[in-house]
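The other protein chains are all here in position, but one chain of the complex has been omitted.
Here is chain A:
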């Protein structure tokens, strides 16, 4: 098991770049990619992300992992769009999906979660007087990044179980247990977080 969402240590300029600005760039890139629908522009964005990978030089195995996932998604989603809507829409969807997911993976490959959480907490500090709680948002970011890895792991084990039962590529043999296990995981995670005092911070503030 090797979750996608995990940091791969390195010394490239992308690794050394501060987490806060890097996160901002990622958000801008993802937003642009989602709102633009110009094929040439989107292809350019994909190229730019590819350059990012060349600079960061993550281990090949990790790049292959990301690429494989994107390929499967591209074929599946692209095929569906091609069939339902048409080639133009399919190209736009596939390119923006690939650019956004590849950029997000590049970010998690080159950034420690601890640094992301610290950056979010720092960046949102000024919003405290509007009732925003940066600690809570920092935790949210940490958990979200972790969730990518957890979901990948659940998907892998559900697929293995389906293969073992001879249900190979049946979509229901995958979807049903995947959803059930994901929900159960969310439920258990919620309880574990409560047991670790998440949500008790307000009481701390009241009692000092």
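Note that contacts are C-beta pairs under 8 Å (C-beta built on N, C-alpha and C of every residue); 3 or more make two chains touch, one makes a residue touch a chain; residues count from 1.
Criterion: contacts and distances are computed from a predicted model.
According to UniProt, the chain absent from the figure is "Biotin transport system ATP-binding protein", selected among "DNA polymerase III subunit delta'", "Protein-methionine-sulfoxide reductase catalytic subunit MsrP", "Cytochrome c oxidase subunit 3" or "Biotin transport system ATP-binding protein".
Check A:49, A:63, A:113 or A:158 against the missing chain and you find that the one touching it is A:113. If you put the missing chain back, the residues of chain A touching it would be 1-3, 6-7, 112-114, 118, 135, 139, 142-143, 145-146, 149-150, 153, 185, 188-189, 191-197, 200-201, 203-204, 207.
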